[in-house]
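With one protein chain removed, the remaining protein chains of the complex are shown where they sit.
Per-chain residue numbering starts at 1, and chain names A and B are given in the order in which the chains are listed.
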Amino acid sequence: MYVAVKGGERAIENAHRLLADERRGDRTLPSITLEQIAGQLSLAVDRVMAEGSLFDRDLAALAVKQARGDLIEAIFLIRAYRTTLPRFGATHPIETAAMRVRRRISATFKDLPGGQLLGPTFDYTHRLLDPDLAGDPDLPAPALRPELPTAMPRVTDLLGNEGLIEADPAETGEPVGDLTREPLSFPADRDLRLQGLARGDEGYLLALAYSTQRGYGRTHPFVGEIRMGEVEVEIDVPELGFSVVIGRITVTECQMVNQFKGSAKAPPAFTRGYGLAFGHQERKAMSMALVDRSLRAGELGEDRTAPAQDEEFVLSHCDNVQSTGFVEHLKLPHYVDFQAELDLVRRMRTEVAEKREAAE
Amino acid sequence: MNALPPTAATVAHDTPAYNFAYLDEQTKRMIRRAILKGIAIPGYQVPFASREMPMPYGWGTGGVQVTAAVLGPDDVLKVIDQGADDTTNAVAIRGFFRKTAGVRTTTHTAEATVIQTRHRIPEAPLAEHQILVYQVPIPEPLRFLEPRETETRTMHALEEYGLMHVKLYEDIARHGHIATTYAYPVKVDGRYIMDPSPTPKFDNPKMHRSKALQLFGAGREKRIYAIPPHTDVVSLDFEDHPFKVQTFAQPCALCAAEGVYLDEVLLDDKGGRMFVCSDTDNCEERRAAGHRGALAGDDISRKDRS
Partner (left out) sequence: MTAVTSAAFDGGFRQPVFDAQTTFRAIMDALARPGRRVICRPLATAPAPMSPLMAAVALTLVDPETPVWLDGALAASADVRGWFAFQTGAPMVDQPADAAFAFVVDPARMPPLSAFAQGTPEYPDRSTTLVVSAESVEDTGAVFTGPGIETSVLFDTRPAIPAFAEQWQANRALFPRGVDLLFVAADAIVGLPRSSRLRTG
């Protein structure tokens, strides 16, 4: 007699125990601490905060640990937690010109007010595996400025003073959209596009950005500036009648300076692409800035021919929590639909065979 | 401002207190409003601000959000996947609601007031007081003909469905059949073309004038739609190629049911196979009532396949 597969509940429970067991690994080794993850795998934690849309290093570290280092899984954990949080209000826009800058580079000027500040970067490291890091080597202390600069003009402001770059869009007073509260519809405004990109998968944005450099919607970019450091987050407290600083967050900002536009009415000026990410996320901020600029094709009167210029394509597929869910759902049982297809294919093959026989 | 995000320490030590049926009340209201619009405009996909759920997109987040928005403490919930109550995804979702809403669950179709399903409609006709909630992966029936939402939205607005008929007719020209066997498009109340979710087309006739309210949730695609009770749901077809459902050459090997949807089970690698009911509850009830299929005879009942 045929015995149907039963006991799903027990099987699931045991699978989860196995998962927990493998996550813990060798019990003779100490369990990795959240402080170690947040401190020593800080870029993984930054990515989880950025794409998880929640600035909380401790929670992101916990998510990385729980996800066994699978960052998309960790991002998913953070998102699922974030969505249950009550909203108290919206902060003021952060002021990146007042950032306590830890890194700032410009590719457009050799030197500029505030200077070039390399900060902690992989750039110019020789990518040679360092066997010393297998242990815990003594490190020479880095040389630090006595005081981090707190007011450094942005390159785009310097260009803007001369009218060489398009002005930042004027403050409209309109509330900023939130695609986690209102379903996205197309065409989407730039606020929603930037939100989508900021939450978007780093790898996906990197590939799209790369495609624009190779001619699929070329925008002739220069890195006006990348800066990374801490900014203050301010919120209005209606009970007090003024705003208060509720904390400091680390962000990376990238301002791309792109090919100029001009018309009979407006003299030529460079255009902007903007990227901003939680934490130290340079690749993400740069990719975001390139894609942001590409998505402005319509607004700037350029032909929309390339994937990176297609906002519906870009925004519908940039969220890795969505895409991983749907790709991975294919492993769920589909045997009912497969049975329907099997039946049709068998029937059509029989018909073909019958026709062939009849013809012979 | 005292409720700042918790730190790892508080998360690690506090048991999070979730609302009844997990969703917060603001989210439930938003989903409920979308459900009402869906009912008022049968077959029209209402955009809603789908939330991130503690389960992956594509695994029933839309159905779960709809169920969470309608479910009350007096409801009795049944969850099926592929027609079966014991498939892993059905087990996981049922467990989710038992944990977050404490509702009574059942595997008996007749006992349930809310039935969440993936890929099947129960064989037994549903009753007036029942609500059938479908998990929907791709709600847009025109999506595989036209990937752009901006285009398909206009096509629905203008009731411009020629493309769908062309696609079905091309199938006939190429294969001699309409090659769509599941997620077979339907027209609701003579207006909107709708995706019935990936149910086999075998189930399409069950949607027509059903006594139960049918609600559809697509979480990742952020759409909710509905078919009120007693509503015309017509599968698209052509005069010379009328809509036909699948038929099976043999009855269920366990309960001998005919005219039901069967799963094919491979028994060995030499072509041995059997066909058994996809609707496990229907099959069990028939067997309890004394129906016996070819492979359920008492004489072999003690012989375990393992």
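Criterion: contacts are C-beta pairs under 8 Å (C-beta built on N, C-alpha and C of every residue); 3 or more make two chains touch, one makes a residue touch a chain.
These figures come from a predicted structure and were not determined experimentally.
Shown chains touched by the hidden one, complex as a whole: B. Within the whole complex, the absent chain has one touching residue among B:Ile35, B:Met207 or B:Leu262, and that is B:Ile35. Looking at B:Arg98, B:His165 or B:Arg191, the residue that reaches the missing chain in the full complex is B:Arg191.
For subunit B, the residues touching the absent chain in the complete assembly are 19-20, 25-26, 28-30, 32-42, 44, 46-47, 69-73, 153-154, 156-158, 188-189, 191-192, 213, 226-232.
Everything below uses one rule, namely that only the chains that are shown with their structure count from here on.
Subunit A and subunit B have Cα centroids lying 33 Å from one another. The touching residues of subunit B, counted against subunit A in their complex, run 1, 3-9, 11-12, 16, 18, 24, 47-54, 56-59, 61, 81-83, 86-92, 95, 118-120, 137, 148-150, 175-177, 179, 181-183, 198-202, 220, 222, 246, 253-254, 261-265, 267, 274, 276, 278, 280, 295-297, 300-306.
Residues of subunit A that touch subunit B in their complex: 1-9, 11-12, 34, 54, 56, 58-59, 61-62, 76, 79-80, 82-86, 88, 180-187, 235, 237, 246, 312, 316, 321-322, 324-329, 332-337, 339-344, 347-348, 351.
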